[in-house]
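Structure in structure tokens, see below.
Omission of a single protein chain aside, the complex is shown with its protein chains in their original locations.
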Amino acid sequence: MTDEAEHDPALVRVLAADGTLDPSPEAERYLPLIEALPDSELETFYRDMVTVRAFDRQATNLQRQGQLALWPPSFGQEAAQVGSARAARPQDHLFPSYREHVVCTIRGVDPIDIIRLMRGLTHGGWDPTDPKNGNTHIYTLVLGSQTLHATGYGMGMVFDGRTGSGDPERDAAVIVYYGDGASSQGDVHEAMVFATSYNTPQVFFLQNNHWAISVPVSTQSKVPLVRRGAGYGMPSVRVDGNDVLASYAVTKLALDEARSGEGPRAIEALTYRMGAHTTSDDPTKYRTSDEEAFWAQRDPIARMRGYLEGRGAAASFFDDVDAAAAAYADDVRVRTNALVAPEPDSMFAHVYNEQHPLVDQQRQWLADYEASFEGGRA
Amino acid sequence: MTDEAEHDPALVRVLAADGTLDPSPEAERYLPLIEALPDSELETFYRDMVTVRAFDRQATNLQRQGQLALWPPSFGQEAAQVGSARAARPQDHLFPSYREHVVCTIRGVDPIDIIRLMRGLTHGGWDPTDPKNGNTHIYTLVLGSQTLHATGYGMGMVFDGRTGSGDPERDAAVIVYYGDGASSQGDVHEAMVFATSYNTPQVFFLQNNHWAISVPVSTQSKVPLVRRGAGYGMPSVRVDGNDVLASYAVTKLALDEARSGEGPRAIEALTYRMGAHTTSDDPTKYRTSDEEAFWAQRDPIARMRGYLEGRGAAASFFDDVDAAAAAYADDVRVRTNALVAPEPDSMFAHVYNEQHPLVDQQRQWLADYEASFEGGRA
Amino acid sequence: MSVETLPFSKALNAGMRRAMQDDDHVLLMGEDIGRLGGVFRVTEGLQAEFGDRRVLDTPLAESGIVGTAIGLAMAGFRPVCEIQFDGFVFPAFDQITTQLAKLTNRHDGRMSFPVVIRIPYGGHIGAVEHHQESPEAYFTHTPGLRVVSPSTPNDAYWMIQDAIASPDPVIFLEPKSRYWPKGEVDLAARALPLHASRVVRRGTDVTLVGHGAMVTVLLQAAALAESEGISCEVVDLRSLSPVDYGPIVESVRRTGRMVYGQEAPGFTSLGSEIAATVTEQAFFSLEAPVLRVSGFDVPFPAAKLEGSYLPDADRILEAVDRALAY
Partner (left out) sequence: MSVETLPFSKALNAGMRRAMQDDDHVLLMGEDIGRLGGVFRVTEGLQAEFGDRRVLDTPLAESGIVGTAIGLAMAGFRPVCEIQFDGFVFPAFDQITTQLAKLTNRHDGRMSFPVVIRIPYGGHIGAVEHHQESPEAYFTHTPGLRVVSPSTPNDAYWMIQDAIASPDPVIFLEPKSRYWPKGEVDLAARALPLHASRVVRRGTDVTLVGHGAMVTVLLQAAALAESEGISCEVVDLRSLSPVDYGPIVESVRRTGRMVYGQEAPGFTSLGSEIAATVTEQAFFSLEAPVLRVSGFDVPFPAAKLEGSYLPDADRILEAVDRALAY
């Protein structure tokens, strides 16, 4: 299965597993986009991946220490996420699922806001309307639901003339993230139906990490998931999602086309969830160490490091990145430990925007009730 | 739109609009199946179409006379329905939507049972477990839902070894009918996901009659709907659904393959709803008389009549068929007028199979209450 | 002259037209609502007036309609979705329940979701399965939604505008058997607030409460009761969530007896809630338990049986008599 996909002639790949430049035939048309990247940007890609992996590992540990309710690691999926998120323009809107820690932090979301969600302090975490969050929407846990929200947002861009105007500062697009398991949900289908019907400026970004908890992707589909898009008339491409350059390039082109009014596109990024599904999961129950080893050799960070080393990056660069990542992760730990629980009252505060007598009454009741225990509840 | 489809090189068509044999390139592989049909079978196809059209027109009139709550005419879709239903073997299971009057009657369903549903006497109408109904399931009004039921039934056939055994008397398949509008529902997607995942012996038979009430198929998809199947790895074919021979042949092959364990298949039959959506609808609000005229020239019955005439069928044959159809329709009218309303008590009878205190109590209450009006309710 | 006599459906149409004129980010979406004007013609003429970017004939997928409406709300629109019939709202139930209802809360109030979902509901039209149901309990049980139902053309005209103006999601239930009867609509004077209930008939012996098409039945029952010397007060709920208990409890404190009428099955219904809560709030005034007259706890039956299923004035009166017999 993994071998087959490796040699899929339609796969876009730029870097071999060891980081040497070795574009697949399908990658040819994307090379100019990659060649246009300055060294600083290549270094940013690498830095992004290392930083968020350090954060991700830290969060996993924090969960083990009982600081978080749950943590779904992004470990292994850094290239697909960095490549796609760096391809987006500031005015684009991003709709993550729940494992897009890399995407979110790149766009400006404070990792502590993701932590707050997974610690059980909030169901959201950050404010998508705050410019500092780079139009990154909050996580959606009901699989596939966000694909429709993204499509609706894209319809709004069409109706507001924010797409296809030819003005690169004005034209915008949406990108929505979902998984191989989620692809089976009816909502994803309906999102593709609406997207093509309204010609939304939209990229459907599927991270096929080969597993939906314990269920292999072969249960969701016997054929490559990338083929779905064509059924709706959507140009679709399959990319090596562990290759940050390829992931960047295919997303960049797809978003550019979408923004310029050519309609929705689909990308299947082949990657691998190197860690557990979440900290509650034990992958040894359902997958082999051979498979894990196969993918360990395709680690997206090692690959990009090989590439940068091949281009002559200094050892000190890598050391700097590692040190900065460690500091970043450490800072998250410190701030996590400082988090405090919200007041019970807050659960009533935002159910409605306008006054609601029943909620108001229960809010008051709880306040009075809690007050009646002043000096300690049994 | 219609012209484009007419000249779609991938369309399977055997008969030209005037009934001359003029197979499209795609039809070549199906010709042996058609050549194998005895004359009697060809006549049956014709007779089926004429008979049910007469019944359908009768039902439409009965609704206008206030005898039915509603009638969704099958007018214009006879060839797709006759061809596909005649291709099924006795042991196959058929899951209609709500416009498959032709399919149902061919399989043995008494038309009066469809009438009972549309008169508002029952939500079902016939008993799919009664052998006389040819494994025809009852209508489903919530669009797309039945596609999952069919898939589940097909899974059962797989688990019971009733498919792929090589024994033609034992191996069975399911065929499910749905429309171009329904194709947008999430359930249809999930049905295709499950069908391919479990390799069900199943044919997805889409009657693209170009309209979902007032909404043209172009709102559901910008590309031919037949392309959807490939996204799941399903062999898929587009057929001229107004050509009964082509409809028969593609369905026959697809069902044979499905039965022999090769998994699900999809068929898009291009046809046209020549009448209103239902008797509550007024199609002049949303479509042109030019379009209606275009399709009138492609009437499936006229086409088959032309073919039979070309083969030398006698005028008396056609007269006989017309006379028998008129008698058939007349019989339906007579029996409709004789239908009586069910007892109120019946609404409680089949909600549960086992005793249910709340329902029992309400049933008793209503009986007592009705009895208290003996001699006339205000 | 600001008072016009309009059928309920045209009053709704006029209300939506006005909301669309006032705010160009109000848009309508649904199946067959554009060129056809909806199967009940409630949106007739609006696509011709506002164009197909503001009145959308969507693909045929209810989850898609509500899910994309959510995205449109995020992008600053105020979508008004039409669900073609009550029984077809369930494919959208996940988007309504796990998304629309919860998204304001999930965003800690930083985004609002002013989506209206219009649903023609209820029986009395002799239609086939899934076309005559009263699904209000599913929505009133869901925190984060507001649920309303007008019973007169004037309320239809004003409440649809208030629902569209609301920053919260509103399930807007339209009693389809009331689409045709006409009534006076005052285009100038706002009706009661969206979430107020209203006493529509004064009385002293028994309080009758209901919403939508049931209000007509309750008024018939009250008229019949009067001829038997029983004085019924009738309250039109108007808002199903939140419920404006003020007028109801005030009434029950006076009458000591209450009958709640609804077309929906009774078990775990809005009627259960109102009975339980009124009992709590007026316990010492009650001479009899609050009685509920509901659709039976069976699937809405075939059309020919709807007369036996749906509570009519006689069944309301039967309960009134029982309440008085306590």
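Things worth noting here:
We call the chains A, B and C, going by the order they appear; numbering starts again at 1 in every chain.
The definition used in the following text is that a residue touches a chain if its C-beta (ideal position, glycine included) is under 8 Å from a C-beta of that chain, and two chains touch if they have at least 3 such contacts.
Predicted model, so just to flag it, every value in this text is computed and none were measured.
Interchain touches from the omitted chain, evaluated on the whole complex, reach A, B, C.
Among B:Met155, B:Ile213, B:Val226 or B:Ile301, only B:Met155 touches the chain that is left out of the view.
The hidden chain makes contact, of the residues B:Ile34, B:Met49, B:Leu68 or B:Val142, with B:Val142.
Within the whole complex, the absent chain has one touching residue among C:Ala165, C:Ala196 or C:Ala288, and that is C:Ala288.
From the options C:Thr97, C:Gln132 or C:Thr255, the residue with contact to the chain not on display is C:Thr97.
From the options C:Glu31, C:Asp205, C:Glu233 or C:Asp297, the residue with contact to the unseen chain in the full assembly is C:Asp297. Where chain B meets the omitted chain, the residues involved are 122-124, 127-130, 137-138, 140, 142, 145, 147-157, 159-160, 186-187, 190-191, 193-194, 197, 349-354, 356-359. Interface residues of chain A with the unshown chain, by the touch rule above, are 69-70, 117-123, 141-143, 181-182, 184-187, 212-215, 219-220, 280, 285-286, 341-342, 344, 346-348, 351, 358-359, 362, 366, 369-370, 377-378. Although one chain is hidden here, its contacts on chain C can still be listed: residues 87, 90-91, 93-94, 97-98, 101-102, 105-106, 129-130, 137-138, 140-141, 143-144, 241, 264-265, 267-273, 275-277, 279-280, 283, 288-292, 296-299, 326.
Just so it is clear, only the chains that are shown with their structure count from here on.
Of all the chains, the one whose CA centre sits at the greatest distance from that of chain A is B. Distance from the chain A centre to the chain B centre is 44 Å, each centre being the mean of its Cα atoms.
If each chain is reduced to the centroid of its CA atoms, chain B and chain C end up 36 Å from each other. Look at where the CA atoms of chain A average out and do the same for chain C: the two points lie 41 Å apart.
Listed for chain C are residues 58-59, 61, 63-64, 91, each touching two or more other chains.
Multi-chain contact residues, meaning those touching two or more other chains, occur in chain A at positions 186-187, 190, 193, 197.
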